[in-house]
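All remarks here apply to the structure that follows.
Only one protein chain is missing from this complex, and each of the others stays in its spot.
And now, subunit A:
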Amino acid sequence: MESASASAQALREQIAATEARLQKLKDELAQVEASDAARYLNGLSLNGGPVTPQNGSAKWPLLNEEYQRYGRQMIVPSIGIQAGQLRLKSSSVLIIGAGGLGCPAAAYIAGAGVGTIGIVDGDTVETSNLHRQILHSTSKVGMRKAESAISYLKSLNPNPTYIAHTEHISPQNAQEIVERYDLVLDCTDNPASRYLISDVCVLLSKPLVSASALRTDGQLIVLNSPPLPPGNEAGGPCYRCVFPKPPPAESVVSCGDGGILGPVVGVMGVLQAVEAIKIIVEGKLAPSPEIQEGLKATPTSMLLFSALSPQPFRSVRLRSRRPGCFACSKDSGLSLEGLQSGSLDYVLFCGLASSANVLTPEERIEAAEYAKIREREHLLLDVREKVQFDICHLDGSINIPFSAFQGGAKAENDGKVPTWLPESLPKEAPIYVVCRLGNDSQVVTRKLKESGLDSGGKRWIGDIRGGLKAWKQQVDENWPEY
């Protein structure tokens, strides 16, 4: 076994070294070809004037390989070469987030021949990303996402210039990163970054293609297009115009907590690429003169995708910029200086989930301690959603999902004994609440105590600190982590 795994390791290293050499050769070739083509691209304007070679040594604005590579899209009537391919080649696109949205978006943006592509991501590849983040592969687990993405994109199309920004977008670095590009794709995963990216796009007059997805649903919206200065009502609305108030932090669900179907987020990322290509090819990176004069505002819409619905696509019409918008109206409170100095705290604006420490230490138990008292009479209440409970649960636990405690559909019956409490359970037997990570369990513990289930302190109710993740770390290393 050992010698087999050693020779497998040696082969893997050999393959990696050979691939690296091949990539280097491809990069060199691309550079040679690019410098050849660059001469004919000089002076090409984004709004698409006639292209004239600067000298007679070559007649064509694209390389031979590029005619073949982009031929199938260049012969689409709405694309063409002058307005289409050459504009793509001379444009630059920033993709913020190399995850479920950013991966498919980047693949099509690179495939289409956008000249410069930046990828921003501070994360590293994890196994749980691979079902949807199609630029990363099993062998890339642990690698920087921005670098993993670019190594894929280079092998797909070596022609564009790729720039890796291996950090998260922040108020401090946002201007420096975004100002180098013509167009931005928001492929991030949290409210704070969505408001930040929208604000910086407004300040720097960049059109923004924003998408999001959760479970089996997605949203797509083109913002700040046309990208007119704050106060110009003919400009496209920004994220704050559509969603002026961030959702309460505790209601924000991530893909890690709520789940995501790979092709659903894939569809949304692919649609972002479509919108980006449309903006570039239609010459809308900068506003056209008649819009600048305020003659017409372009209607904006939001596309909603619900994979399970009999009508999976719905488009809703939005209005133009919101009067009084904090970012893009004439009353804008934004400035690049304010952004740099940190006077806008996006994390604070979006709120912090308050569940971090709801309970006192006396109301919590370590997973290892709980393992020791499993023999005693008690109730273990697992408050994960049923789909998670079905994947794995501790013997003897009962499942009442967190959502069932969240008001809404089921009103609280304060003071009454809940129907899920086994009648056989002695009145003073303790109740242990567990969830995946130890946040929801605290909230539920608090609610149970407030409803009087602890009989004024006679019954101990508390949670398992760190949830089932801690159980895996402290008690059972074979516990499935999903």
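Heads up, the rule we're going with is that a residue touches a chain if its C-beta (ideal position, glycine included) is under 8 Å from a C-beta of that chain, and two chains touch if they have at least 3 such contacts; residues count from 1.
In the analysis below, contacts and distances are computed from a predicted model.
Enquirer: So one subunit is absent here. Using its UniProt record, which name fits best from "Molybdopterin synthase sulfur carrier subunit", "NADH dehydrogenase [ubiquinone] 1 alpha subcomplex subunit 12", "Mitochondrial n-glutamine methyltransferase mtq1" or "Cirhin"?
Expert: Per the UniProt record, the undisplayed chain of the complex is "Molybdopterin synthase sulfur carrier subunit".
Enquirer: Pick from A:23, A:190 or A:205: which residue touches the chain that isn't shown?
Expert: A:190
Enquirer: Check each of A:161, A:251, A:343 or A:357 against the chain that is not shown and name the one that touches it.
Expert: Hidden-chain contact among the options goes to A:251.
Enquirer: Have a look at A:205, A:403, A:451 or A:474 and name the one touching the chain we're not showing.
Expert: Only one listed residue reaches the unshown chain, and that is A:403.
Enquirer: Consider the whole complex, including the chain that is not shown, and state which of A:81, A:203, A:238 or A:260 touches that chain.
Expert: Residue touching the absent chain, from the options given: A:260.
Enquirer: If the hidden chain were put back, which residues of subunit A would touch it?
Expert: Answer for subunit A: residues 97, 99-102, 187-191, 194, 211-214, 217-219, 242-248, 251-255, 258, 260, 265, 268-269, 302, 304, 306, 308-311, 314-319, 322-324, 403, 406-409, 411 touch the chain left out.
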